[in-house]
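Here it is, the structure, as structure tokens.
Showing chain A:
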Amino acid sequence: MKAQDTLLYLDGVSVSFDGFRAINNLSLVLQAGEMRAIIGPNGAGKTTMMDIITGKTRPDCGEVNFNGEVDLTKHDEAEIALLGIGRKFQKPTVFESHTVEDNLVLALSGPRSAFSALFHRQSANEAERIEDILYTIRLNGKRDWLAANLSHGQKQWLEIGMLLAQDPKLLLVDEPVAGMTDAETAETAKLLREIAKTRSVLVVEHDMHFVRELDVKVTCLHEGSVLAEGSLDFVSNDQRVIEVYLGR
Partner candidate 1 sequence: MFNLPARFIGTLTAAAMGASLALPPAKAADDTIKVGILHSLSGTMAISETTLKDTMLFLIDEQNKKGGVLGKKLEAVVVDPASDWPLFAEKARQLIEQDKVAAVFGCWTSSSRKSVLPVFEELNSMLFYPVQYEGEESSRNVFYTGAAPNQQAIPAVDYLAKEEGVERWVLAGTDYVYPQTTNKILKAYLNAKGVKDEDIMINYTPFGQSDWQTIVSDIKKFGSTGKKTAVVSTINGDANVPFYKELANQGIKAEDIPVVAFSVGEEELAGLDTKPLVGHLAAWNYFQSVDADANAEFIKEWHAYTKNDKRVTNDPMEATYIGFNMWVKAVEAAGTTDSNAVIDTIVGTSVPNLSGGYATMMPNHHITKPVLIGEVQDDGQFDIVYQTPGLVVGDEWSDYLPGSKELISDWRKPMSCGNFNIASGKCGGVTN
Partner candidate 2 sequence: MITQWFFTHVDRRGGVAIALLVAIAFLVPLSNLLLPESSPLHIPTYLVSLIGKYLTYALLAVALDLVWGFCGILSLGHGAFFALGGYAMGMYLMRQIGPRGVYADPVLPDFMVFLNWKELPWFWYGFDNFWFAALMVVLVPGVLAFGFGWLAFRSRVTGVYLSIITQALTYALLLAFFRNDMGFGGNNGLTDFKDILGFNVQAGSTRSILFAATALFLALAVFVSSFIIRSKLGKVLVGVRDAENRMRFLGYRVDRYKLFVWTISAMMAGIAGALYVPQVGIINPSEFEPANSIEAVIWVAVGGRGTIVGPIIGAVLVNFGKTYFTAAFPEIWLFALGALFIVVTLFLPKGILGLYGSWRTRLADRAAQKRDSTSQSPVANENVQLTEPQAAE
């Protein structure tokens, strides 16, 4: 495996909270341009793994490497975001008192300092990108709506749109279809596949149907470490996976 193809590299990562080992000697490799689905029972450490990658939680030990050279454990959330890792939360999190458009404006890549924000003026280029994203996330008719007034699914999309505006190399997506209708789920899968053409994506999801629709390599976590990895069919036939997760 050549280092330059590896976008994200976790090796021997462990973290525990008050004696509880949330992540236990976890290793994971994600190639540039790859989409990966993470499955696993509740408490398997999926969200904690994302916390570690995005700098919210510091691992007790282990190596977390991005883009072959950056040690993510040495950076905080904002820096990691600027390195090109975007994250979507389990519960859709958008700025409810801002309009859809303002949500995207805030997410657009660009200078992040307070002073540049104070005297910021929107350029034609930025307007164009926002237009594009609004179209991609199917919200172009609602640009002036307050985000608070969007439906649950629309909020999920808006959040994905914000990630796109951020222009990341790697997207971490936590349960994107929770609470969505079937139609919305299908639409979301399509959206993610579209996105994965240009960047790497890590999707955490319970919905097997959805995972199947993504049609990518699957990693199953259990008790903080990797239980099995491979195609969905391969993983879902693994005896241990069936025992701890699928079978019940």
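Just so it is clear, a residue touches a chain if its C-beta (ideal position, glycine included) is under 8 Å from a C-beta of that chain, and two chains touch if they have at least 3 such contacts; residues count from 1.
Picked so that all candidates are chains of the complex that A comes from, given by their letters.
As the structure is a computational prediction, the values presented were derived from the model and not from experiment.
Consider chain A on its own, then decide which of 1 or 2 touches it in this complex.
2
Can you tell me which positions in chain A touch candidate 2 when the two form their complex?
Contacts found on chain A: 54, 56, 76-79, 81-82, 86-87, 89, 93-99, 102, 105-107, 109, 112-114, 117-120, 142, 144-146, 148-149, 162, 166.
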